[in-house]
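The complex appears here without one of its protein chains, the remainder shown in place.
Per-chain residue numbering starts at 1, and chain names A, B and C are given in the order in which the chains are listed.
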């Protein structure tokens, strides 16, 4: 299948490679060209502009850092929405706002293009291994049609409805849950440390009884070890997603005190110079408050 | 083995029965005698007083509702600590305060008795099925010696150290984590409902990707269905455990804002008449705040 | 003095009238023309466009509802910044974001125009009575030069620095303080009510001892009476100011948990249909949480 793929960051690199391995023809674009060129040796064609990656593609996949980057590619300097063919499909896999997803749905409809929102759960290693969890929403027959693409990138694809922004809301809410897991583990581990109990014992109990879940294992180990590097998911990105969630919650008139608490934690973490650490480094703020 | 077993509530009933099935001689005591009598047909001897259940026992197991009940049995009207033999072992399985556990450790040591703290994770159905998770702390050789008792009651027994109160702290912290899971799911599900996304889709994604854990499945289903009865674990009990956690955190000088948030939620839930509902009914407060 | 005055809402109406009474020549503009026409009988000239109110004015005063309205007047359809003379002075009295104030400072400098930020504390009755508190920042000699204008509108004018956005930050922070006073009074009064103590006794003690301050008297009386109408300052406006404060705090990397709590309260109040009530109606959310 002829696929335009825009965005070759930590996540996009692995995802696009898995599509190439699955036999698809990719035209890739990345703002920092060197990352795109690395893909060239692996079989991709490198585009000089977003438009070039879009023209003639049956499917356009975008995997960018944030709303601004995607907006820029689709509507502004990149203007991919103009170069995308009628009846082509845009599969938007970035973690973006519900608002932008709604705007994309509308704009594509006006251009007689199709639109699927398909954000993912998983860190870069899962992207590389084709083990992402994909949350898709959009026209049912199209999701089915492009199922093989999802299968190449993820271990499981959920279909959550026909209204695309629903997938983005679920993605943001999933990240919200993970942020609260980080905070609650950090508070519990601070308590263990100050009470003289080995936090690894605490994590051993949790992850082998009620919480045998990846997030508990990954973050519990990092927080218990008080080691937040290398960053699998950088703190400012976690902060951004929290902001997008709070915006969606405000629009729907839903007070979310835990999300507000996380907002404050992210602000404090940035005030304390943790912008390059993994987002689980909000635990450092928790530890500091406890005098650790 | 000759075992005194005090406390035949929803949890203790199943646990004691599993010990009988494993071939042990139980003398059981319960304040409400009728519950003890039910055990008589199943092979237990029924005691009229806590002392009577204690005299001559190699092991005393207690599974009571709260600090007050256990204190009453051990130190006050029941005075089991006086009737327990020297070199007998008290296995305290109730969810109690770190403080009371420390006091028991001391008192038993003064009487040349042994003491193991072994609180459990699991709801009444897990107790009945012998599928509890047991968190034990105390003298290592004794935990090993009585391992078969734990095996009769639980699917897995963790040994978290030699200082008994550590087990109680881990138990309370585990319940704290679960309370935060309830709250974060409630906030997320409130958002789904108001944004017009099916909360069951949200839970399907979560429990099949990052959160394939019992707590998420059980509570997610209850909250998504907005149905909190029958109560597996009553709201006032969850509130009590939160209070014990906050007391331990205060003693260790650890601020725990999420635990404080849960405190406020429990108070609000009681103010709104939810004292007979499952503790996950704090979600009702979340829903109400969101105008649902 | 020849003054253009844009924005004749609840606040601007009283303020502009006081300037007319002080003998100044006003050209007024209001989007809803009827409000401007009422001023005509009182001696103002009515402009059909923002530009018309601006051309030839020595001083332009703006008193609009929010960032969007001011932006629209200054930069977009109104484009007052183009029609304002070189060396004229814009006195911006609306409660706006620190960001927009910074942008105005820059834009006026580029046009060789002067800029003073002078937001106010006080409700419509204070505006009508010329009893506002004015917080000014900008070039010291200009603030002095136009002191008589401030004196016509307010009972006291503070000069807080030469960097205009400082005045906006202080204004937003003042509103933040008032929102926390509302919340703390609401929590205290909820406690009085449920404990059977007359909340008016509570307020009598407070406002005659440690808190003999207008905000305590005004809001204490409203909350104790559980009566939030008529709205002196509507809830959505309070919410907007809270949002602007949180944006400024985020930019400066300052976690403000009380502001976050107020955010959640405003969202809940809107979810519960209180958009037409005074902002102190967040107390209703507090009461509801307490089962009142």
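Assume a residue touches a chain if its C-beta (ideal position, glycine included) is under 8 Å from a C-beta of that chain, and two chains touch if they have at least 3 such contacts.
The structure displayed is predicted, hence computed values, not measured ones.
Asker: Write down which of C:2, C:33, C:68 or C:194 is the residue touching the left-out chain.
Answerer: In the full complex, the listed residue that touches the missing chain is C:194.
Asker: Out of A:55, A:223 or A:285, which is the one that touches the chain we can't see?
Answerer: For the chain that is not drawn, the touching residue is A:285.
Asker: Can you list, in ascending order, the chain B residues touching the missing chain?
Answerer: The missing chain touches chain B at positions 249-250, 253-257, 260-261, 263-265, 267-268, 270-271.
Asker: Write the list of chain A residues that the hidden chain touches.
Answerer: Chain A touches the chain not shown through residues 194, 257, 268, 271-273, 285, 288-291.
Asker: Even though one chain is hidden, which residues of chain C still touch it in the full complex?
Answerer: These residues touch the chain not displayed: 98, 121, 133, 135, 156, 158, 160-161, 163, 166, 169-170, 173-174, 176-178, 180-181, 183-185, 187-188, 190-192, 194-198, 201-202, 204-206, 208-216, 248-249, 252-259, 261, 289-291.
Note that only the chains that are shown with their structure count from here on.
Asker: Which chain has the mean of its C-alpha atoms lying nearest to the mean of all protein C-alpha atoms shown?
Answerer: Central by C-alpha mean position: chain A.
Asker: Rounded to a whole Å, what is the gap between the Cα centroids of chain B and chain C?
Answerer: Centres of chain B and chain C (C-alpha means) sit 53 Å apart.
Asker: Mind checking the centre-to-centre distance between chain A and chain C? Centres are C-alpha means, answer in whole Å.
Answerer: 40
Asker: Suppose each chain is reduced to the average of its Cα coordinates; what separation in Å results between chain A and chain B?
Answerer: 38
Asker: For chain A, which residues are shared contacts with two or more other chains?
Answerer: 249, 253-257, 261
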